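The block underneath contains the structure these notes are about, expressed in structure tokens.
Missing here is one protein chain; the remaining ones are kept as they sit in the complex.
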Amino acid sequence: MSDRRIAISLVVLLVCAIVPPLGSGYVQSVFYIAVLYVALSYGWNLIAGYAGYLSFGQVTFFGIGAYAVALGVTRLHLPWLLCAFAGGAIAAILAIPLGYLMLRLRGAFFALGMLGLAQTTRIATETAPFTGGSSGVYLPPGSNTLPAYYWTLAVLALAMGLTLWVDRSAFGLRLRALRADERAAGTLGVDVTRFKVIAFVLSAIVPGLLGGGYAWYLTYVDPASMFSTRIELQTVAMVILGGIGTYWGPLVGGALMSQVSESLGARFPQGHLMIFGGLIVAVLIALPRGIVPAISPARARRAARTAAAA
Amino acid sequence: MSHTFFSRALAAALACATLGLVVPGRTFAADQSPIVIGATISQTGSYAVDAKYALEGYQLWIKEQNAKGGLLGRKIELKTYDDASDPATAVSLYERLIDQDHVDFIVGPYSSAITAAVANVAEKHKMPMISPEVSAAAPFSRGLHYIFMGISQSTHYVEGAIAIAKANGYKRVAITGEDSAFPRSIAGALPDITKAAGLEVVYSELYPHNASDYSAVVAKIKESNADALLSISYFPDAIGMLRALKQANVAPKLVYFAVGPTELNFGKEAGKDADGVLATTNWSANLKTPNNAEFASDFSTTYGTPADYHAAANYASLEVLGAAILHAKALDQEKVRDFMANTKMRTVLGNYEVDPATGLQLGYTSLTLQWQGGKQYIVAPAAMAERKAIVPFADWSKR
Amino acid sequence: MHLELAAQLTIDGLLLGGVFALAALGLNVIFGVTRIVNLAHGEIIVLAALCASVAFQQRGITPIAMLPFAFVGGAVLGAILERIVFQRLPSDPAGAETTSLLLTFGVAYFIVGFSLAVFTGDFRSTPYLTSGLQLGPISIGESRLVAFVAAIAIAGALAVLLRATPIGRALRAASQNLEGARACGIDIGRMRTISFALGSGVAAAAGSLFSMIYAVNPDSGSQFTLLSFSVVALGGLGSYAGTLLGAAILGLAVSFAGFFGSAQLGQVMPYVIFIAVLLFRPNGILGKGAA
Partner (left out) sequence: MSTLLEVDNVARSFGGVHALDGVSFDVAEGEIVCIIGPNGAGKTTLFNVISGVLQPSKGDVRFRGRSLRGMPSHRIAGAGIGRTYQVVRPFDRLTVLENVMVGALLHERGLAPARRSAAAVLEAVGLERFAGAPAESLTLTQRKRLEVARSLATRPKLLLLDEVMAGLTPTEGDAMCAFLRTLHAQGIAAIGAVEHVMRVVMSISHRIVVLEFGKMIAQGTPAEVAAEPVVIEAYFGSAT
């Protein structure tokens, strides 16, 4: 059953693959930032949108991925791609125990518990002896925009694939059930804790992989920039605007907002955060489910498809 | 399922993609169009407060140079963006300045984190870039050919204060400061410098970025009964530490807060508690450097506030760039680069001279200032001192 | 460890606890009635601190004289936010909690933007009551003492208001059993607005006093939100005594950890305790947590 979403996603990914090498350095860097934030949004959407657990700390795994490449390249002299993969793996391995621990919290406590976790990881990186502390780590200089870009694009494809799989799989259906009512899902045989942790791990792998690309792109990492709450909060804002828990939400919200903040931010630096804040509140009031469902009600489309099959 | 949405999204993606391809290059006649200098400034985000007068430093030099007929008979313009203290944004904005706005030359951003990222763009486009706001050595010594340090190296910052401590027999030294890149670049060198000066480090610990409480650090300083406190602090933590010292009634004989108190509103915020505090600056209005007096008075008449060393460093970096362009007699990046790498010239900051291999600044020296009676005075090195340093740091009760 | 140092660290810890309590009290008032957790709490504190420092620099109004103005300003802001933003929450509890989280997140983002636009990125503080009182070897920071006293006073006032006044009893009824209160004819909508106004007013009052203690800029808000959460999580949501106790414990932990561990350990203490408490005692020490 061909899903129109796959076709369109492939087209978008194709466009993002072809254009940058033809464009100027500026176009490449704009595409890099847009693709990075859209991929972060898809990652975050898995835990917040599909499992219903708003995390303000997924940047923890982004920083871990960045340091995996930074330390892997400068201390172990490994190829950066290998380290970037390792970043995702380390993020996943850490996310399992962290998931079982943190997912016992709910709502605002989970959100701020994760924010606290990100801050604690930043401070730990600043004080740990082997990470170069707050002076950061300098990678060999070089304009790595395209290699970092294509790595990030690949991770975006993975994140979109994961989201599509969750959206259409038995796992995803039961995950969305526990999002609505954990207790009821439990008494229908859904291992709620395990499903939440799986969603959490998936939602950690994506930023874990992306961090490595970011480190290679900037050729310098320090705890303040790699574990920055700004990256986290901007990702959260994008998914809310686009439509939390939907397939297209992260793409629309991510692309839209990174472009707008790119042009808006440069022109009037002081005011653009205020506009975003107002936009988020307005969208939440007018369109509780974000922009995407308002334009193409995903639910009606999916309902039509399941009814036809029944 | 409605097609309209997706066809629109597709069209938008394509349009945005082709933007880079078809925008016509800026065609301009050989000489009369302006020479454009590009840079990003941190107007928002965590570095915003330190990079305050960076923009005015650039603008003033350009205003003065245009009044003298610009360079090579062409007017000079400045094109800046706000990088919001974010490295990735800065990289994209420098690419935009070079590819999109076709600036002729670029000047460095604030902070070592952003400069390290932007250095790649400069190297790729082979455009020389003076960094007037980065004194930590790390971003420079990495085999880069196009970035040069436009301010004195941070490791020299504390020499003045240490000399004063040594001269007055303050043997027991407490070292602290914010745990971030710039302070660590200094705190890292301090153990050797203090040992060389025959002083003894009795306490050494950095406090976290945007710490919420300093009373524990002050309690340890009190326990160590240090004679001299060397705290590598920015403005907010310098104020926090000073208040914590006062509230704990701890008054080491020498109190030094690096760059925090160099900002003029440190006096406004701290009032008479600032008296006796030592700090480091890279510039003073009374420096005996070429047209320094004109720069100082022109700045305060134009912007209604006295210049600080950030403004002076940015102004000096354009002095070097201007000299390089004149020397090259053309907008030739390689000639300008070579001039910046090898020249020895005097600017408002002093003697500009860099190590051609690494771009590290060798000429500029930093100055030690002290708050006395609500105003700042240079107290070291002796040659440039306006007043003698008043030590010991007065007890809180006697203020 | 000799006695004098122990006394000093304890005093510093309790004074810091007073500051933490002041920050957290407002959060408790809002959560008690509306079960909404206000993520913009820290931003309201910082906005008030910025206003207080500008008011002092330009018109010489001391942060203490600013208290009533800050309280009223905060209350008006809280009422407006509640009216505009939270009257449209979806009915189902899970949906309402998520949406209210997102809404307060948006409000926080807006306030940071507004503060940046008005106050720029500069760090601001108020050089008032900066010295320390000497009690023999022990020194007590004046501004922190004021914050400590204010925290006790405000907690007491809240307790009296909730027990002695009709509005207070209605608020307490609504916080214990929303349906029951509605059944008794209490206008729940008004109660929510009043609790938001009260909570934001207390937060703004805290902000005004904090301008004497911290140098803040528009980005400092999330730090105070997380700090207030740690206190309320430790003390238990909805319990004022719990908030004071939680704040005292946290203040002592930061003070002693900062001295014996490292300054970093002291800074991390609130987060570590916050996560530990939530995992092992979800309702906090004295509180009636979320159902």
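Observations, loosely collected:
As written, the chain order gives the labels A, B and C, with residue 1 at the start of each chain.
Rule of thumb we're sticking to: a residue touches a chain if its C-beta (ideal position, glycine included) is under 8 Å from a C-beta of that chain, and two chains touch if they have at least 3 such contacts.
Quantities reported herein were computed from a predicted structural model and do not represent experimental measurements.
One chain of the complex is left out; on chain A, the residues touching it are 168-170, 173-174, 176-177, 179-181, 183-193, 245, 299, 302-304, 306-307, 309-310.
The rule is simple: only the chains that are shown with their structure count from here on.
C-beta contact counts were set side by side for B-C and A-B; A-B has more.
Chain centres here are Cα averages; for chain A and chain C they lie 31 Å apart.
In this assembly, the C-alpha centroid of chain A lies 34 Å from the C-alpha centroid of chain B. Contacts with at least two other chains are made by residues 43-46, 179, 206, 208 of chain B.
Those residues of chain A in touch with two or more other chains are numbered 123, 126-127, 270, 273.
Across the complex, chain B meets chain C through its residues 43-46, 48-49, 52, 179, 205-208, 210-213, 215-217, 219-220, 223, 235-236, 239-240, 243-244, 246-249, 268-271, 273, 396. Those residues of chain C lying in contact with chain A across their complex are 37, 39, 84-85, 88, 90, 94, 97-99, 101-103, 105-114, 116-117, 120, 222, 225-226, 229-230, 233, 262, 264, 267-268, 270-272, 274-275, 278-279, 282, 290. On the side of chain A, the complex with chain B involves touching residues 4, 8, 11-12, 15-16, 19, 22-33, 36, 123, 126-127, 133-136, 138, 140-144, 214, 217-220, 222, 224-225, 228, 230, 251-252, 255, 259, 262, 265-266, 269-270, 273, 295-296, 301.
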